[in-house]
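A single protein chain has been omitted from the complex, and every remaining protein chain is retained in its original position.
Order of writing sets the labels: A, B and C. Residues in every chain begin at 1.
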Amino acid sequence: MASKKLRVGLVGTGRIGRVHAQTLKQRVPEVELVTVTDVNQASAQQCADQFNIPHVAKDLAEILSDKSIDAVVICSSTDTHAPFISQAAQAGKHIFCEKPIAANLQIIDQALDVVKKAGVSLMIGFNRRFDPNHARIKQAIEGGEIGTPHLLHIISRDPAPPPIEYVKVSGGMFFDMTIHDFDMVRFLLGEVEEVYAAAGVMVDPAIGAAGDIDTAVITLKFKNGAIGTIDNSRKAVYGYDQRVEVFGSKGSAKSENIYPDAVTLSTAETVRQGLPLNFFMDRYLTSYQNELAAFAQAVANGKQPPVTGADGRAPVVMAMAAMKSVKDNRPVKLSEIE
Amino acid sequence: MASKKLRVGLVGTGRIGRVHAQTLKQRVPEVELVTVTDVNQASAQQCADQFNIPHVAKDLAEILSDKSIDAVVICSSTDTHAPFISQAAQAGKHIFCEKPIAANLQIIDQALDVVKKAGVSLMIGFNRRFDPNHARIKQAIEGGEIGTPHLLHIISRDPAPPPIEYVKVSGGMFFDMTIHDFDMVRFLLGEVEEVYAAAGVMVDPAIGAAGDIDTAVITLKFKNGAIGTIDNSRKAVYGYDQRVEVFGSKGSAKSENIYPDAVTLSTAETVRQGLPLNFFMDRYLTSYQNELAAFAQAVANGKQPPVTGADGRAPVVMAMAAMKSVKDNRPVKLSEIE
Amino acid sequence: MASKKLRVGLVGTGRIGRVHAQTLKQRVPEVELVTVTDVNQASAQQCADQFNIPHVAKDLAEILSDKSIDAVVICSSTDTHAPFISQAAQAGKHIFCEKPIAANLQIIDQALDVVKKAGVSLMIGFNRRFDPNHARIKQAIEGGEIGTPHLLHIISRDPAPPPIEYVKVSGGMFFDMTIHDFDMVRFLLGEVEEVYAAAGVMVDPAIGAAGDIDTAVITLKFKNGAIGTIDNSRKAVYGYDQRVEVFGSKGSAKSENIYPDAVTLSTAETVRQGLPLNFFMDRYLTSYQNELAAFAQAVANGKQPPVTGADGRAPVVMAMAAMKSVKDNRPVKLSEIE
Partner (left out) sequence: MASKKLRVGLVGTGRIGRVHAQTLKQRVPEVELVTVTDVNQASAQQCADQFNIPHVAKDLAEILSDKSIDAVVICSSTDTHAPFISQAAQAGKHIFCEKPIAANLQIIDQALDVVKKAGVSLMIGFNRRFDPNHARIKQAIEGGEIGTPHLLHIISRDPAPPPIEYVKVSGGMFFDMTIHDFDMVRFLLGEVEEVYAAAGVMVDPAIGAAGDIDTAVITLKFKNGAIGTIDNSRKAVYGYDQRVEVFGSKGSAKSENIYPDAVTLSTAETVRQGLPLNFFMDRYLTSYQNELAAFAQAVANGKQPPVTGADGRAPVVMAMAAMKSVKDNRPVKLSEIE
């Protein structure tokens, strides 16, 4: 490890911020996490204490004014993503930002424009691309193991819905949850031309009362001619259900859920195993480490990060098209959204 | 087995006719298969020789005029189904008829009307309902094991497309292949209100040239609010792919493919097993036995067979709606078809 | 099927006799089962009625005196096997006989000598060799897929012990149950040189009181240098447990149990499937069909049947060695038994 470590500051020490802080401190040797901040300074201090981070900054501006810092990791609330990206870019910092950039295309485009002019690197936190299961399926496609892809299916179900207060401000299931799946389909099969979404309120009427849906099946027509579906539910009682299947001219690749152990019990009643991993941090632990390492390596080598600003923008367009599809009950072309 | 056996004649000794003849002779003790016929008399004779069937009739009329015969099994070409049903009903015979009844609703309705007036039993050969996998999933739903169904997915892929000459006269993939899946979704979750079909020609351009599609994803909205999909391909290189998953408020039930053995080989390259069963007669062997036994028992007990004429009609409506959906690229309500 | 069918008589219409009668009538087109007999004539008549067998003989002698009969299938009680083999051989009939030939080597050798002199074919009913799982593992070994075999393990557990009256006359678990496994290890890896058996009474003290054991682990040293184990229990509460693993220089082949369906249920408590097949006739259904077809084909082609008299004798030697090993608590060479 002779090369200089990437010096990083982190803004936003909530749930995902803590995940990234711990990962950066403990599992990404290419990075030195030197400072954190949060609008809640007590939270920032607690995070620093918890993971032995040397400094707490009073705000992002303090971090950006530190010439020794190479990059920022933005984990603050969604509404701050675009302005923080712009500020960090103007300060010449490389940027890792949580998804989504924003729920408004004009705001996204402005922020991406600032980044482009500043010539800094920007990576969006679509961590699932770095999960070993999804990565293996991607590899099977790219290596020609399954021939030309014809069909794709994603099962993506949460173990339980978020609090109803969160649902109300989340922008809707498509923006909050399906956004990961919209990214995944692009990662696996490329650009989508048209979506058709069938959705309902099946888990909790309160979600419907809040104007959102909790269950959906989205059909995707890809530009390359393939067809796919995304299956979402806010509540799979057996745990976090994250599976992908891609079927092609030479075969199929499909992933199963991840379990805490590989033990089967056979009794007079059943042959059974325990439930799959329930919590996203357990399920996607490796992916968080891999994505931050990929960011650090891209910056160190002066290469474009593997998930770009454009990759952050595209799923937002897809979510908008899916919402329109539900509203109009018809297939919606992405070109209608632009 | 003190009760009198059901005396049966079979018409149509092609591929599925042979399956049923063998099943009736060897695996359904409730039935005595006493005569067969076919427009190709040599085929009928060969079938009789092969399975030790005592008599070959020169045509259906000869069978129907035999007072000792209780029921007919119709396995002849699709265009003969409706007229043969009517003739058999008018002769007072109970009827087991292969799917589909016809591709025309008026013709179907006329035949069903004749059956109704004659007061005979009619069962349509949707054998997959009698497969242990599908039956177990049905049981899980009906027994409340998975709560209220929210989502359903069927994967139904053939190992290879039929000859192009067959494709040309098949009525299209939805009528020839998906018809089984349309029945299965009704069997599992009840009536469908609307379908949206995304389809393409991905397996063989000759199928497209013949005016058909070979790959499709059909989204179904059920009257009970659930949402489902059917995934069809004419060609899964690894074998006959027949899987179902139903997800509900209390869990999910899903089936895997059936394999000729349960052996895994681990070598320096992979951990692998052989391919799933490739041929529909192997994969669905048990279902053929179960469905004919169910027919015999229903007739013996004077009960309505488990797959009625109405069950034969409904998937035809769904196939028509799916074809319209592909043509118009929009969701189509089944009520538009009637 | 232009060739003449093998005309067969069956003696012994108890449980396994009925399995063979049904199999011969319904699933082995090479055979015509023309007559059955049993010391219990009512049982023989019932069997004939059940499976539509044209004739009931008053005893084996009547069958043997029928010049039109080519072969006999011996399913009567174990003590009759050797004398019936000798009588049938002297009458010039080919013979399929259930295992074991006898529990006494002198008696076995006399019967095999008569067979040899008569020049008829003799096949012993070690059906498991014809099971698709075991056959696939054999194929993996013979095809070099796993290199040179080093280790072998058989799990062979019954779902429940037989009635205690049966235990008392069975000759002991090694003769009654392990005999199949002794044959299987020879089928897979060849001749055994030495056995060491650790055994106990863990399932039911009444079995111990009857002088038998109900649980055992037998270590086998093969002549080729490999080492193996057989794990037996009279009672696996979850069903019939029949698994094999062979490990070699280039990999391993292992089999899993067979299930009535391939459905998994995921609920808030577990991810579960149903129990494996419980009954030997369900689990080994295919093997019974395959073994009788193999017998008929060997006779028709004038070839040695795939399980010879010597194959019937060897497992008896192994059972004797295992019993001696338990008694003496030491490894016992098979050469000590001869």
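In this text, contacts are C-beta pairs under 8 Å (C-beta built on N, C-alpha and C of every residue); 3 or more make two chains touch, one makes a residue touch a chain.
Fair warning: this is a prediction, and the values are worked out from it, not measured in the lab.
Across the entire complex, the residue among C:27, C:150, C:168 or C:324 in touch with the chain not shown is C:150. Interface note: of B:26, B:170, B:249 or B:273, the residue touching the hidden chain in the full complex is B:273.
Of the listed positions A:113, A:191 or A:256, the one in contact with the omitted chain in the full complex is A:256. Considering the whole complex, the residue from A:7, A:27 or A:330 that touches the absent chain is A:27.
Residue C:198 is the one among C:198, C:281, C:300 or C:337 that touches the chain not shown.
Among the residues A:104, A:148, A:267 or A:335, only A:267 touches the chain that is left out of the figure. Considering the complete assembly, subunit B touches the hidden chain via residues 236-239, 266-276. Along subunit A, the points of touch with the absent chain fall at residues 1, 26-27, 50, 132-133, 135-137, 140, 145-146, 250-258, 260-268, 274. Listed here are the subunit C residues that touch the chain not shown: 147-148, 150-151, 153, 157, 196, 198-200, 202-203, 215-217, 219, 221, 225-229, 231, 233, 235-238, 241, 247, 249-252, 329-331.
Convention: only the chains that are shown with their structure count from here on.
In this assembly, A is the chain whose CA centroid lies farthest from the centroid of subunit B.
With centres defined as mean CA coordinates, subunit B is found 43 Å away from subunit A. Subunit A and subunit C have Cα centroids separated by 58 Å.
Annotation for subunit C: residues 266-268, 274 touch two or more other chains.
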